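I have a structure here, written as structure tokens, and I will follow up with some questions on it.
Only one protein chain is missing from this complex, and each of the others stays in its spot.
Then we have chain A:
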């Protein structure tokens, strides 16, 4: 047993972190929120160049095989840098199409996803598709059917402006039956896993920013980080994240092995990471004070993501029920 990322896995995450850090993701996110997709598509291409999307695609379609552990580690970095767009939905769509057993759709989309040429959204169970206006394809799963949407409704203002939500409209049924249901369950598991990973990365970024802030910010002639009330809040934030992390790793391993416990493990990881990310956002806001409540500092991008990500692909209530179901 070696329950730690390998040197290669750590190196891959470090590479992503470095690339994203140099890519000015806050500006990309702000442009994305304004409906301006060019910087986002450029970032998407850089992500694809690291091999990120190939991690969700089998080798026969130009990928490196579905690698949930590497995906989870990567999405921690995407969360850390508040990357906008539907990367979680795209990798989930890849998992869906691969599992569906409809060679046609897989042959069309999987090589393009792996190469970073396709931005794909997936809508399963909810009314809204994420980034339908930017996606090259939106797959909609309802009951036992899947269709490819032809259009979308108006983009609705949302809690996180970088998450652009719209109703998918129209489109003929591509496939139906138990194969759809089973592939959809698999896709939701992948989406839930990588969303949990994003929550973890988001929380890590918020904690780091807040620690740095409270070391510098002085009130009453001392750094506010020397106040016990401030310290304890940050200590609790760290505890939340530190104990969510192994749940995310274990969930990724369970998915990779196709373990019967995978659904439960992923749900547990999503609850813990989602709540830890949200708590980190609340702490960041509180300890930045009114600075944290203003839109101009980039911190706001991270703060506004925390709650929607916590609820995406399975609210805490849904996930806790899944844990109880055993």
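The definition used in the following text is that a residue touches a chain if its C-beta (ideal position, glycine included) is under 8 Å from a C-beta of that chain, and two chains touch if they have at least 3 such contacts; residues count from 1.
By our rule, contacts and distances are computed from a predicted model.
Asker: Just to verify: the chain that's not displayed, which of "Acyl-CoA dehydrogenase", "Protein FixC", "ABC transporter permease" or "Quinol:cytochrome c oxidoreductase membrane protein" does UniProt list as its protein name?
Answerer: "Acyl-CoA dehydrogenase"
Asker: Tell me which residue among A:122, A:149 or A:247 touches the hidden chain in the full complex.
Answerer: Considering the complete complex, A:247 is the one touching the chain left out.
Asker: Using the document's definition of touch, tell me which of A:28, A:55, A:69 or A:106 contacts the absent chain.
Answerer: Answering carefully, the residue with contact to the hidden chain is A:69.
Asker: From the list A:17, A:142, A:236 or A:298, which touches the chain that is not on show?
Answerer: A:236
Asker: Against the chain that's been left off, what residues of chain A make contact? List them.
Answerer: 1-6, 9, 69, 207, 211, 214-215, 222-223, 225-228, 230-232, 234-236, 238-239, 242-247, 249-250, 253, 265, 268, 271-272, 316-317, 320-321, 323-325
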